[in-house]
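This is the structure I have questions about; it appears just below.
A single protein chain has been removed from this complex, and every other one stays in its place.
And now, chain A:
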């Protein structure tokens, strides 16, 4: 078990290391001089100032030296300062990362609480009108773009009914963005749970359990559910990363002050230190979640932890 987790952590560290290299190269991958672009519409900025910014970003050094400088600063917890405003990047990201994580966790909770039971019910009633109805609903959920669903929820709950606020960052403000992200992901979980459960229900050990005369509820809970949830757990890890990415659109609609919106603004403003910091932070979060999911997977499936 520990060996398994150790391997995963080592692979995660490798992923992050590769990300640090890509992040350093990023600033050079964009056509044109990045510093000139940043100040293209700043009337009154002198060439000496532009040179100074280039030096402060280390852009006057060779790429390997830049990378080492970046690593050195990184180990000191320094992600640099934002170009616009000069604030420490780490501080700017840490102000907003909790908001995005709260949104992702809340959405995941909604997705699981709604998606898994629906999938389970559809599998249990496979081929019936209930199954077909639920799956049509799920397909509709998957097909709905976030921005459309978000705006519809906003108009209905905030504008028509006036139950919830339109924008902001309080707990009441969390409900609509979390529902938007959660509902479309619930549809994905519902479909996945259904197919996985059907697969398990047709397996010999389940048939044997039924043949032994065990009550249906016990067979479903002890045998089907545990085995059938394995692919769902895997999907949870992937979907969490997806939600962090998908949150960008939702954050924009509901003015949720998360890192996704910050990244989009930084891209428009060519604020490279923020973009670099965001990619790195994002990769760390995704790696940590992936390791956690792998560990959970190992707990659920003895075959994996023994492998």
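The rule is simple: contacts are C-beta pairs under 8 Å (C-beta built on N, C-alpha and C of every residue); 3 or more make two chains touch, one makes a residue touch a chain; residues count from 1.
What we mean here is this: contacts and distances are computed from a predicted model.
The UniProt record for the undisplayed chain lists the protein name "Glutathione-binding protein GsiB", from the options "Glutathione-binding protein GsiB", "Malonate decarboxylase acyl carrier protein", "tRNA threonylcarbamoyladenosine biosynthesis protein TsaE" or "FeS cluster assembly protein SufB". Among A:96, A:191 or A:223, only A:96 touches the chain left out of the display. Against the chain not shown here, chain A presents residues 30-32, 36-46, 49, 82, 84-87, 92, 95-96, 151, 154-155, 158-159, 162, 165-173, 252-255, 257, 261-262, 265, 267-270.
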